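Worksheet for the structure shown next.
Excluded from the complex is one protein chain; the other protein chains are retained at their positions.
Chain naming follows the written order as A and B, and within any one chain the residues start at number 1.
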Amino acid sequence: MAKIIFDHVTKEFVDDKKGRVKAVDDSCFTVEDQEFMVFVGPSGCGKTTSLRMIAGLERQTSGNIYIGDRVVNNLHPKERDIAMVFQDYALYPHMTIYENLAFGLKNLKTPKLEIEAKVKRASEILGLGDLLERRPRELSGGQRQRVALGRAIVRNPKVFLFDEPLSNLDAKLRVQMRVEIAELHKALGTTIVYVTHDQVEAMTLGQRIVVMNRGVIQQIATPDNLYNKPANMFVAGFIGAPAMNFLNCRIEQKHFVIDQDTVFGISQEYQKLCKPLIGREIVLGIRPEDIYDPHLAPNLKNPGTLHAAVKVVEKLGAENLFYFDRAGVTVTARISAQSRVMAGEHVELLMDLDKVHLFDKESGMAIR
Amino acid sequence: MKGEIKDLKGASFYIKRGLIYMVLILWSLFTFLPLYWMLVSSFIDPNSSASLQFTLVPKEFTLASYSYFFTFNKNVLRWLFNSLLISGVVTLANVFFASMAGYAFSKLRFPGRNAFFWTLMSSIMIPGQVTLIPLYILVVNVFNMSDTYFAIILPGVVSVYNIFLMKQYMTSIPSTLIDAARIDACSEFGIFRKVIFPMAKPGVAVMAIFTFVGQWNDFFWPFLVTKTSTMRTIQVGLSSFKFADSTQFGPMMAGAVIASIPMFILFFALQKYFLQGITIGAIKG
Partner (left out) sequence: MKKMADADNRWARNRQFIQDYGWSYIFIALPILIFLTFTLYPLLRALVMSFQTYHVMGSEWVGFKNYAYVFHRELFSKALINTLLYTLGTVPINIIISLGLALAIFQLGKKSQTFFKASFYLPAVASGVTISLVWLFIYDPMPEGLMNQFIHLFGFANVNWLGKVDTALLSLMFLTFLGGHGSGLILYLASLGGIPKTIYEAADIDAASTWSKFRNITWPLLKPTTLYMLVINVIGSFQVFMSAYLMTSGGPDHATTTIAYLIYQDAFEYFEFGVAAAESFILALIIVAISVLQFKYMGSDVEY
């Protein structure tokens, strides 16, 4: 039973050039017991610092951190009942795999027989049985990754912490390990906090996701909600690939006006929302996958026509990416590969007006 | 395949290569010459007329010069022992203390770290002559340690240069290993002893070898703080021979051979460490 609570946690660093920098700014959230929580954001967003504070490798400047029912503010990592998997695996190169797995238990003065049993069980779960006498450098990347997982498993902790564990693996192995980690979570039923900069990893693994930027939490939500109801432009742009298109837009009586060629009727669902905004400039967001080739489009309730002078077509196999300029920005559209449109053509594309996102121009917050 | 490529290089390549080898071998013979002559003349009978005739191939081979050197002073063996003891202790102390300090300066964060580090480093820039006299007065008159092992050993117990060397070396050890060890419930000293030190062994070996050789070859400080013959190191003893009898070159060279042979053996046995050691501290320092 271990939930993790961040209660107004702030971490300041003193940087030589910039002075005091807030790596984590007034962070509040709860990771429920047995939950798989992912921290995601660009580098320097505070996700790793948050994880290290849970681990006890950094001390917060202010605020409280709870693991289970205990305040762990001043506890040493070894007293927090956690285990951690590092990005570069951090295996001890001078020890055998067995010694690597047993090191933590040995330091905790676990009886020898118990260590043996635990190491054996973990190595069976992870298929490391015949590697125990080898040294880390004799192992492949995937095998090292498993040892790093095993080192966490043998401790049987209440909380697992993962710091970008897959980023050093090649693409194929990464997918495979992703599945294994998800299965591991199911099997062990521990609380997991997982840090990544890769939004695909975040979306596929996390039960809930914390999106961070510059030390500030942007949104905490399930993957679905993050995708469908981003709280602000940062989240909208960060989740989903290719990223959401943002167009400046003026709201008039019954229309979104982007430029003289690009005027959309405001659909039923949005009318109430837009009423108080009439005459205001906002940002209209549309995902590339919500733009269609008219010949291939499904039945859209509220289509809007988008004139496009297609500059580039990238063929990805199952689909094509179109790039064209509209109202001063380059718009990306994700179109089925069956489309016959070529680069250089002027075409009309359809936009699903029920899927547009509206954002306040100044604050970037979603208008809901 | 490889052979074909070589063939393409043609005659001029081999002529150039040959010239390079010739110059290098000649020059290295030049640099070997003094040492070679030291060895050759140490096998000449000190009383024979050949003692001052240089020949490339030794005309005679006797150990008379060696026995002369060992009988010249009854403490010669004691000097060798002193040198061994002092160099050993200084090396061990440096292995222990310099690697600990190097670890703290490279991997731990604590208030005043940079200030402490650069304060220590600044002492490298102070020429030895400046501190020599007060140091001498301190050790000899204040601590009253004249003519003791302590007097020779204490100032060298942990050298700033070695700390710098260890810091440079340990910087390349990934910091996440320390984090991992903390999570693995390792104590702070345990992290140093069980994780950092074993990983830094190649660097430590380099440092140990250089420290040992440096201490063995050190002359001036042991010379200043020792008075009685029994407390001398081999280098000090050897120099005293020079003053005692400067015409007896044979025995003098025998002494020089005895003083340097242990270092030559060490060098040939641990060549690899010598050759890589020099670059640790200097490149991108």
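We take it that a contact is a pair of C-beta atoms (placed from the backbone, for glycine too) under 8 Å apart; a residue touches a chain by one contact, two chains touch by 3 or more.
Since we're looking at a predicted model, the values are computed, not measured.
Enquirer: Looking at B:V158, B:A185, B:M207 or B:M231, which makes contact with the chain not pictured?
Expert: Within the whole complex, the residue contacting the unshown chain is B:V158.
Enquirer: What residue numbers in chain B mark contact with the hidden partner chain?
Expert: Touch with the absent chain occurs at residues 17, 20-21, 23-24, 27-28, 30-35, 37-38, 41, 52-54, 97-98, 100-101, 103-105, 108-111, 113, 116, 119-120, 123, 125-138, 141, 154-155, 157-158, 160, 163, 188-189, 192, 213, 216-217, 219-220, 224, 235, 238-239, 242, 246, 249, 252-253, 255-256, 259-260, 263-264, 266-267, 271, 274-275, 278-279, 282-285.
Keep in mind that, in the parts below, only the chains that are shown with their structure count from here on.
Enquirer: Any idea which chain A residues touch chain B in the complex?
Expert: 52, 55-57, 76-78, 82-84, 86-88, 90-94, 103-104, 107-108, 151
Enquirer: Inside the complex, what are the residues of chain B that reach chain A?
Expert: Of all residues in chain B, those touching chain A are 174, 176-177, 179-187, 190, 194-195, 198-199.
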